[in-house]
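As structure tokens, the structure follows; a few thoughts come after it.
Of the protein chains in this complex, one is absent; all others appear in place.
Naming follows writing order (A and B), and every chain is counted from residue 1.
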Amino acid sequence: MKHCRHELVLAGAWLALAAGISLVNPAFLSLANLFDLLKAGVVTGILALAVLIVLVSGGIDISFTAIAAFAMYASCRVLVAAGSTDGAVAGMLLATAIGAGLGMVNALFIGALRLPTLIVTLGTAGLFRGCLLAFVGTGIINNLPAGLIRLSRWQLFRQTSAGGETIGLSAAVLALAAVAVGVAVLLQRTVTGRSIHALGGSAGAAERIGIRTVRLQCFIYTVVGALAGLAGILHAITMRNANPFDLVGAELTVIAAVVLGGADVFGGRGTVTGTLLGVFLLVTLNNSLILLGVPTYWQRVWIGAIILISVAVSARNRRAAASPREEAPAIGTPSQ
Amino acid sequence: MLGPARLVTMMKSKTLHAPLLALLCGLFPAGCRKAPAPPSETTPAQRRFTIATVVKLDGIAWFNRMQEGVRRFAGETGHDCFQLGPPRADAALQVQLIEDLISQGVDAICVVPFSVEALEPVLKKARRQGIVVVAHEASNLVSTDLIIEPFDNAAYGAHLMDHLARYMGETGEFAVFVGSLTSKSHNQWIDAALARQQAAHPQMKPVRDRIEEYDDQNTAYQKTLELLKAFPALKGIQGSASTTAAGAGLAVEERGLQHQVNVVGSGLVSQCRQYLESGSVKLISFWDPADAGYVMNRLAVRLLESRPVTEGDDLGVEGYRRLRRDPGRTNLFYGSAWVDVTTNNMAQYPF
Partner (left out) sequence: MPWRPSATLRLLVLCILLATAMTLLNPGRFLTARNLASMGFQFPELGLFALAVSLSLITGGIDLSVVSTANLAGILAALVLTRMIPDTAGSGQVLGWVLAAGGLALIIGAGGGLVNGLLITRLGVTPILATLGTMQLYLGLALVITRGPAVSGCPELFLKLGAGTLLGIPVPLLVFAIAALGVAAVLGNTVFGLELHLIGTSEKAARFAGVPVDRAIVRTYVLSGLIASLAGLLMVARTNSAKADYGASYLLQAVLVAVLGGVDPRGGSGTVRGVVLALLSLQFVSSGFSLLRWNQFTKEAAWGGLLLLVITAPALLRLSSRRRPSTDSRG
């Protein structure tokens, strides 16, 4: 299968990168570093899995970071205003629900009014962010409820060295693992998942075989909103504050990670494994610049060059794997 | 789908472009170049001035606090004072805002430039139209009537380094952060800090060149985690942006290294309280943005009333009780407004 091969290439690329970095700085291979990389990938990873669902369905969403920021900030404000003392479960549920609600706004325009996904989400992204900052608030919330702080301190495999240095794996990776399994089951093992693939392959054909596309799209964008909301509250938990200016601006990088992971911007194709590999490739790249000793002034050049090399290699590989008839769509993308 | 027929009609209708663009050029004439300032028939002391304060970014804690000072001044004096800032951290948007203010015809603009160089032409334009310009955090700005700095940038950066050296016991490795490589003041602070370290604290050693954290707390956190792995003997971090202390503090606390690693930097108490309490951030330094906003507006009114500002002036606000004039520039003034905060005095600064 072509998909497998692309994922193998990605895994190989990651291993090559990891080997290169460890040669320069063996500290890369420390348990602490691997834990840090996993944690750094949680929020981006969940957002990327949300984007994967949209891309497979043949759409594009760039409002997901605005939804995540809105859900994060609004839910934290509600919890603080309500004088919540714990707020761990309530915060997660509330943020996910707010995210789902905003996702439904997208669903209304895209599913019910049948409008192009990029245009709608470009509009709602501005609308959500503008409303958040103009009407909900702009100040950073530093006094998060105790339950959220407790979650941020929750670590697995925690160990403390003699010098007092503590390392541990943030429990937030459990959320990423759960979402990854959930999205994989949804896309590969359910009728809904098959329908999403069919919709992305050809909307017209999907309708002809009896898929209720309006309902399906409403489902997709609501789920994406909910996942974005969850990612938002996890970001607040990680940072121990809720800053409404955070998250927005990362949308292009997240979409790039998913596309790098092998998802087709024309829809119909993309896997959870590929997406996670794409995310961790970028996270590793971004979080090894100091270990590698790349001078600060050269970091952007370095990141740009590595992105270009890895996408060029994977594009070549996919071209070689694809039959000549499939070669053509390599340029076009409805995404932004 | 777009058929060829449709393309042809589209090509035919291209004739519409020319009139549309001609209309455009007619609609936006450069017009009256020198708008005369409204004649003031009343005596200067009675005039109510309209003063706009333009900040780097709308809505963040720092400038929300500045707005309190602007409002306080408006309330005390009755002038029409308001604050605006761009919705995203981008110099281009600040230029546009000032363009809009010029055409609106305000009496004075108080500005905290995102990028000093980028604002020169638009502020020059403002002054040509008789608008008084007062700037803050912009010691190298040319097109301005007056600059009021909270302190001398070099002294500020050096004093943070002195604190860091004290916490580190004068020895060991440290790292320095800037919000962005393009930020003038952050780089001035770090330049001065490194110069002071070489001169006065020779046993200390910077581990690498200045690290950029894009004014983002998450990036500061991730970069600090990486530093702690790359340089296990690291003993100190000096931050510049208000996001560094909180981000670095979080990383140090998570690793349980607050007894080894000392974080000092700019920051607000609200952002750093939990890390000051846990000891992962040792000291933060800042100047009160509310006072800066208040003082800028006060100076603008002074200039509008043609009353000169001189060395030693008292502006009636703590930190600006004795203005110091720069020896090289007659319109550049310094206060002495920085405040160092540790767990001992953080209760006094509830913002």
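One rule holds for everything that comes next: a contact is a pair of C-beta atoms (placed from the backbone, for glycine too) under 8 Å apart; a residue touches a chain by one contact, two chains touch by 3 or more.
Small disclaimer: the values here were computed from a predicted structure and weren't measured.
A.B. asks: Of the residues listed, B:Val95, B:Ile109, B:Leu250 or B:Leu323, which one is in contact with the missing chain?
C.D. replies: B:Val95
A.B. asks: Looking at B:Ser103, B:Thr310 or B:Asn345, which makes contact with the chain not pictured?
C.D. replies: Touches the omitted chain: B:Ser103.
A.B. asks: Spell out the interface residues on chain B facing the chain that's missing from view.
C.D. replies: The list for chain B reads 1-2, 7, 9-11, 13-14, 16-18, 20-21, 24-25, 27-33, 35, 58-59, 82, 84-88, 90-93, 95-97, 99-105, 115-122, 125, 180-184, 187.
A.B. asks: What residue numbers in chain A mark contact with the hidden partner chain?
C.D. replies: The list for chain A reads 109, 113-116, 118-120, 122-134, 138, 252-253, 255-256, 259-260, 265, 297-305, 307-308, 311-312, 315-316, 318-319, 327-336.
The working rule: only the chains that are shown with their structure count from here on.
A.B. asks: Between chain A and chain B, what's the gap in Å when you average each chain's C-alpha atoms?
C.D. replies: 33
A.B. asks: Quick check: in the complex, which residue numbers of chain B touch chain A?
C.D. replies: The touching residues are 58-61, 64, 87, 181, 208-212, 216-218, 221-223, 225-227, 229-230, 232, 246, 250, 254-257, 259-260, 270-271, 273-274.
A.B. asks: If we count contacts the way the header does, which residues on chain A are in touch with chain B in the complex?
C.D. replies: Those in contact with chain B are residues 25, 27, 30, 32-33, 36, 40, 130, 133, 138-140, 142, 160, 163-167, 235, 238-241, 243-246, 286-291, 293, 295-297, 299.
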